[in-house]
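Quick notes on the structure that follows.
Shown here: the complex without one of its protein chains, the others still in place.
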Amino acid sequence: MSGSTNKKIVGVLGATGSVGQRFILLLSNHPDFDLKVLGASPRSAGKKYIDAANWKQTDLLPSNAADIVVVECKPEHFADCDVVFSGLDADYAGSIEQDFINNGLNIVSNAKNHRRLPDVPLVVPIVNPDHLDILKNRKATQGKKKGFIVCISNCSTAGLVAPLKPLVEKFGPLDILTTTTLQAISGAGFSPGVPGIDILDNIVPYIGGEEDKIEWETKKILCPLNANKNEFDLLTNDELKVSAQCNRVPVSDGHTECVALRFKDRKNVPSVEQVKNCLKEYVCDAYKLGCHSAPKQTIHVLEQNDRPQPRLDRNRDNGYGVSVGRVREDPVLDFKMVILSHNTIIGAAGSGVLIAEILKAKGLI
Amino acid sequence: MSGSTNKKIVGVLGATGSVGQRFILLLSNHPDFDLKVLGASPRSAGKKYIDAANWKQTDLLPSNAADIVVVECKPEHFADCDVVFSGLDADYAGSIEQDFINNGLNIVSNAKNHRRLPDVPLVVPIVNPDHLDILKNRKATQGKKKGFIVCISNCSTAGLVAPLKPLVEKFGPLDILTTTTLQAISGAGFSPGVPGIDILDNIVPYIGGEEDKIEWETKKILCPLNANKNEFDLLTNDELKVSAQCNRVPVSDGHTECVALRFKDRKNVPSVEQVKNCLKEYVCDAYKLGCHSAPKQTIHVLEQNDRPQPRLDRNRDNGYGVSVGRVREDPVLDFKMVILSHNTIIGAAGSGVLIAEILKAKGLI
Amino acid sequence: MSGSTNKKIVGVLGATGSVGQRFILLLSNHPDFDLKVLGASPRSAGKKYIDAANWKQTDLLPSNAADIVVVECKPEHFADCDVVFSGLDADYAGSIEQDFINNGLNIVSNAKNHRRLPDVPLVVPIVNPDHLDILKNRKATQGKKKGFIVCISNCSTAGLVAPLKPLVEKFGPLDILTTTTLQAISGAGFSPGVPGIDILDNIVPYIGGEEDKIEWETKKILCPLNANKNEFDLLTNDELKVSAQCNRVPVSDGHTECVALRFKDRKNVPSVEQVKNCLKEYVCDAYKLGCHSAPKQTIHVLEQNDRPQPRLDRNRDNGYGVSVGRVREDPVLDFKMVILSHNTIIGAAGSGVLIAEILKAKGLI
Partner (left out) sequence: MSGSTNKKIVGVLGATGSVGQRFILLLSNHPDFDLKVLGASPRSAGKKYIDAANWKQTDLLPSNAADIVVVECKPEHFADCDVVFSGLDADYAGSIEQDFINNGLNIVSNAKNHRRLPDVPLVVPIVNPDHLDILKNRKATQGKKKGFIVCISNCSTAGLVAPLKPLVEKFGPLDILTTTTLQAISGAGFSPGVPGIDILDNIVPYIGGEEDKIEWETKKILCPLNANKNEFDLLTNDELKVSAQCNRVPVSDGHTECVALRFKDRKNVPSVEQVKNCLKEYVCDAYKLGCHSAPKQTIHVLEQNDRPQPRLDRNRDNGYGVSVGRVREDPVLDFKMVILSHNTIIGAAGSGVLIAEILKAKGLI
């Protein structure tokens, strides 16, 4: 597997956690990346990964990762890495990631800590990989030693914006967007994550911080660069109103969202058929760039009344494809639809890996 | 139990089905009603109820019902009944119920068939029992032999309109209402109802006819009488826009709804605190009338972020109370909130029994 | 509620935990007991109970408990208590309970710590309340200041032994007993208890220490006193072989057990009908003593092939009754059957309350 001169050396921070485990799975036998370094807490450092991690994935622990000796999350251990994937908890991610950047390392992070900085790309790789181009400007103006960070969006935001992108490109901006989410429990990790007694025969109509993340991140992911091309200009509330209601439901993987939206241009509102065709025809840039993990079909438009369903549809295009069903007119806004995305793939670690593939394809790493 | 001269004689149509079983439980040892007649399909007729029914309730089959010999759903068998509760499937309810009415019997029905007739009250007993007053006008103008029918609303509509009633009474009409429902599987009955493989680790983002029911029935339940006081004047789309998105979720009992709403009067929009206080202070008319099953607290306003939850909150006031949580401002409309109601009690059979209690209290039976 | 001169003053240790919350519910409006003291960790002490506890029961927090100011788990705060219920975690129960005993207080404990002491009764109140009589001997030989402790059995053991007791009384001892359990998650508490991701669409075929508890505790609960009537003589492996296999399953409340057993006397093995009749006819001593919570029907024998089921049958006799179904011959041992019991009632706090009722009825408190 190693030896290929084209492969980039990569590492994972927070390697024993649920996001870290997913990174390891997705980076196993990857044509672009060679996983060399696994970082975790001091408690795990010094142990072989197989002994340090409580492996809880449905796939077996890849043998190449099993014997890697875990290190602490310090930049010196990752000095050879072209890119470092961070699955750190928000409690630790802020300072550790900043330390890595300061030491010239490039980070793709699942943590929320740096998402709102105006010069940090917040990227859903099937939506706004063009936001990564800001890194060129940024790198040009900075010393050689400083690395960069790219943030993966919040999981429920990723699925939401996927079908919005082609719609906005084709029919112009939205001015109102509402979503009620039915989110899987895997998004909460597993130590302990959502307690079983809270989610069996039950719904929890609240996820801390989640509604605010959706309402905020959507406005960044869909926004343009500023005039100097070095920062992002968040959409204002006047430009786009977003309202989210978030629920945790008894589903293992796959976030379902009931969405309604309105286009700003009241004179050229498309038809249901135009909306569906636009979604079907969308080919994401990552696929055009030939990225390994990019979905062949970015948006799967389902015609059956009772789809998408998480158990049946979450694995489209290995979890990188997003499913949309029940596109129909809305008595209040323009359209209603149901969106399903795989929260640990396109909503977390999988996005990170595809972002890194794009960075490589664009020559940014 | 019998012998009381005040008790009304009652019967149940569709007694072996899931709604029928609930009627039997709720009518057991009831202070107002004496359950005498159980009607079901010809296949069950002639058997003792205990042998005819596949009893699937968490409470034991009441002993007084066990030995009743089931009859066919024909008016002659119910001639002594002051009121007949119908748990019939929509496939049969239309003609059977009409036949009963024509024979002078009074029906309280859970079926959808007669809900949209302009002279039929569609009643959520903690919301619009005043709609029953139309029966006085109706009875006065008709021959003695003709009975009446009162329809129980659709289950997800019942929970939705409960908190709307006091808000509209106090702050004036709404002009926009949206709801995304997370509905329990008990609402689909049990022969077979929702297949297990469809609902385990899954969401079904569709319930046939449900969205239309919510969007239509809300406009009738909240509407006034016409000028002649003998028909209901449905609210128009111009007066109230309603948009519903309905999901089936892995919950046994209890419908959760994520609701947003806007008041028509843009100059006097209440505050969050005013909304919560209005809900807390609401005392439904059924309680004021002293009805046996009426909730002492109609609306339970919960202050914890993560409530209401179906497993914990569905049984408030024996399932006749409705819980409301997370009342907060909405970036798009005025307010967002989460509503939880017990779909088989206030959303179905329980409503039927309370409606009959109100009919008795008002002297309509 | 207070003021009754007959009521015993009681307290709860570990009051904020899941077992403690159940004790509070069951002691609310109890005819025999007046709940006065609630003990918890130093972190909770000094707060009103309503502020200290994260109340997670399906019934509302009883108003009489809500305003009690929580104290630390120190004997001086419980000096007025006739009996103290302990819902403490095993990590703390050992020393705290011993401290209470040393200070003359009487404990009924759900913790495992003292269960295996030869002079401590391990009691399932519908099975072996006669074991409490040892306290008379014990008290006579000890100084006035020393209190006693009675241990509640492990939850899955409680359900298992309930039908064994009448069988052994009538048909003589068993020599082989096997059980495979399907245990509800509420038994693991809720901070965090069983993680949701471990139990959704899943089985965990292991519960730490549980198999050993069943195999050991069964031999104590069914055992006789020693010759001096002051200690218990555990059954030996030669007398009774017990084999348990324990699983955690996606059920909220109610432990199901698939049991097989063999009688020692190979010449007088009863028939299936005799076994079922014996179970049906059993009336537990607690009921004969007139105890408030004692089940009217101790064992519910179900004849339907597919019963008992936890969701439908766990609440028989308010959770104090045990259901047995599918009694049939076994190709290997004598009989197979399925036993269902409510793990938080007869398997935990409920047993504690009923034990205390028996103690009161027997004049031991």
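A few comments on the model shown:
A, B and C are the chain letters, set down in written order, and residue numbers restart from 1 in every chain.
The rule is short, and it goes like this: a contact is a pair of C-beta atoms (placed from the backbone, for glycine too) under 8 Å apart; a residue touches a chain by one contact, two chains touch by 3 or more.
What you see is a predicted model; the values in this text were computed from it and never measured.
Considering the whole complex, the residue from B:62, B:193 or B:331 that touches the absent chain is B:193.
The residue from C:290, C:331 or C:363 that touches the chain not shown here is C:331.
Taking the complete complex into account, residues 176, 178, 180, 182, 198, 200-206, 208, 215, 237, 241-243, 245, 247, 249-252, 256, 258, 260, 305-312, 325-326, 330-333, 336, 338 of chain C touch the chain not shown. The omitted chain makes contact with chain A at the following residues, 56-60, 200-201, 252, 311-312, 315-316. By the touch definition given at the top, chain B reaches the unshown chain through residues 56, 185-186, 188, 190-201, 250-252.
We take it that only the chains that are shown with their structure count from here on.
Looking at which positions face the partner, chain A and chain C present mostly the same ones, since more than half of the interface numbers are shared. In this assembly, the C-alpha centroid of chain A lies 43 Å from the C-alpha centroid of chain B. Once the centre of each chain is set as its mean CA position, chain B and chain C turn out to be 40 Å apart.
With centres taken as mean Cα positions, chain C sits 48 Å from chain A. For chain A, the set of residues touching two or more other chains reads 198, 200-201, 250-252.
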